[in-house]
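What you see is the complex with one protein chain gone and the rest in place.
Naming follows writing order (A and B), and every chain is counted from residue 1.
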Amino acid sequence: MSIRFFIRKIFRALLTICLIVTFIFVALRLSGDSALLIFGPDADSESLEILREAWGLNKPIWQQYVIYISNVFHGDLGKSYLDGRDAVEVVAERIPKTLSLMWVTAAVTLLIGIPAGIQSALHHNTKRDRVTMTLAVMGLSIPNFFLGVLLILLFSVTWRVLPSAGSDSWKHYIMPVITMATAEAAVFARFTRSAMLEILNQPYIRTAIAKGVPWKKVVREHALPNAAIPIVTIAGFFIGSLIVGGVITENVFAWPGVGRLLVTAVANRDLAVVQVTILLIAVSMVTANLIVDIAYGWLDPRVRDLRSEEL
Amino acid sequence: MTDKLEVELTHSEEKPQENFQIRIHRFFGRYPPIVIIAALWLLFMIFVAVFATLISPYDFTSIDLRTRLQAPVWMEGGDWNHLFGTDDLGRDVLSRLIFSIRMSLLIAFLGTVIGAILGTALGFLAAHFRGWVDDVVMAGIDFQASLPFFIISLTLLAFFGNNLVLFIGLMGIYGWERYARITRGLTLSAITHGYAIAVNTLGATPIRVYLRHILPNISSALIVNMTLNFPGTVILESSLSFLGIGVQPPLTSLGNMLGFGRDYLTTAWWITVFPGVAIFLATLSMSILGDWVRDRLDPTLM
Partner (left out) sequence: MNKQEGSSVVSLRNQNGLPLLEVTDLHKYFRVRSSGGLFGKKNNLKAVDGVSFSVSRGETLGIVGESGSGKSTIARLLLKIDNPTSGVIKFNGRKLSGLLPVELRKLRQHMQYVFQDPLGALDPRMKIIDQVTEPLIIHNIASKSECHDKAAELLRSIDLKDHTFYRYPHELSGGQRQRVVLARALIMEPQLLVCDEPTSALDVSIQAQVINLLARLRERMGLTMIFISHDLNIVRHICERVSVMYLGKVVEQAQIDLLFNSPAHPYTQALLSAIPIPEPGLNRQRIFLKSDPPSPIDLPSGCRFHTRCHRAKPGCAERIPELKSLKNGQLVACHLAHGEI
């Protein structure tokens, strides 16, 4: 892989993170006096002054920017005003719960979505294909918060078989995972199907069939590996939608993760916690996208060359 | 010069009279039943939204504590006064549903229109000026693509607080980058070769070139994108409202209704289920319609 491709990708990723930091800074300053925002309108002027001093709010804007950036890189992002602890700490302790939910969901999504898509493509235009695709469209269209509420209504309220809130046992995972994985699996099924169909229409597949290669072998050795390449491209999108789905699902099921923390912080305008969470999400997404881009270039040399031209 | 087209034209006029069954068959070949149902449902929802004040039986804010949490008419305890039951404050669920549909569709509609105009205009600007304007627009596109928009909206709502105008503006920012990317790409190819240059050499102003020539030519791609974007906007709005950081009371939207009704899930499921079903059916029909439009107008687009 060319070094230029690598460097460009990494440079872009860093640039994006800088942009996001700047965006948060601008939004924070535009939103008014941060000191007032943090202490609320009834704060006494003395503590306001202390805070302004501490955050450098009295200095010219470019100095504030420099201070802000340096604070961010030192991991100093302010204190949560809800419980007075370091915002980074508050967010960090929630990460494991969120990750555990996301891993399980990702596994379920891939295990259902990709095989469903492949089956659909292999049985293109049959009843099985149509049923799968109809389910996929429905799965895509049902908002996850409504699905979550429906599941609670059925399994917790009506039949009383599953707990509706918390994260203590494996039973607590079932409904959140279904809630999140439904739409994701639908996306994967649709995408895999179209990627597969495109590959199956390629001349080299038809050649292989014409040569008398057994169908199973054609699929296993020619179609599947090539269809895997485009599927990698939506991995970045997948991570993004897992994060969004996670935020909503954690709130539906009172899951004590980062998503629930974020919404509480937004509702209470706990800005320190909000900015830590956003930075966390941004960095993980940019990193994930970087890995996906590099993996993609590694999987498909054509794309790598084409992309470095285009950039 | 002999004209082939003329010959073909006279042929086509001599088509035999089609019988009714063939015509029906052709109609459904062009418009599958599922597409017709989806379109009818959407029309119905639009009708409900437009005439909300006329068809809703009650004012959606009117409280009647004597009839709190009354069940829908077909259940035990329900009556014809409140078709879909009442909520925790005795407000008529049907009326709230009607006004929620109006609010949600209005926000999604405004958001889609704002996003389309904003994105298309920025795409044109980027393609026209190139240089640093292009760089800025592209950086914006990259930025927006680097974070899920849901997260961006959460941040902005946290920093700026919430009001309806800001909220609608946010929905407009959602998805602008896709219009901008489509417009920029197609415009660039049109103005570096092809008809746009030709019109330019005729002495047309850039505005004429963009609005009279390029816009009609890229409109199908933009319309396809709008149909893909609309359900996304509905879901974004209702998700935020569901979490309590979107549309604020006393106004109501589908997500907002669902979010508040969630607390009464054990006693009054109807408060949450009706708006949920409404969102589901709206996005479902929009997706069906969108897939169909895409296949017809622009099969190359993902």
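Convention: contacts are C-beta pairs under 8 Å (C-beta built on N, C-alpha and C of every residue); 3 or more make two chains touch, one makes a residue touch a chain.
This is a predicted model, so every value here is computed, not measured.
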| item | value |
| --- | --- |
| Full-complex contact with the absent chain, from A:R4, A:R206 or A:R220 | A:R4 |
| Which of B:F47, B:F129 or B:Y195 contacts the chain that the document leaves out | B:Y195 |
| Residue numbers in chain B that touch the chain omitted from display | 1, 3-6, 9, 193-195, 197-205, 208, 213, 216-217 |
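Operating definition for what follows: only the chains that are shown with their structure count from here on.
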| item | value |
| --- | --- |
| Whole-Å gap separating chain A and chain B, where each centre is the average of the chain's CA atoms | 23 |
| List of chain A residues in touch with chain B within their complex | 12, 16, 19-20, 23-24, 27-28, 30-31, 137-138, 140-146, 149-150, 152-153, 157, 240-241, 243-244, 247-248, 251-252, 262-263, 265-267, 269, 271, 274-275, 278, 281-282, 285-286, 289 |
| In the complex with chain A, residue positions of chain B that touch it | 139, 142-143, 146-148, 150-151, 154-161, 231, 235, 238-239, 242-245, 255, 258-259, 262, 265-266, 269, 272-273, 276, 279-280, 283-284, 286-288, 291 |
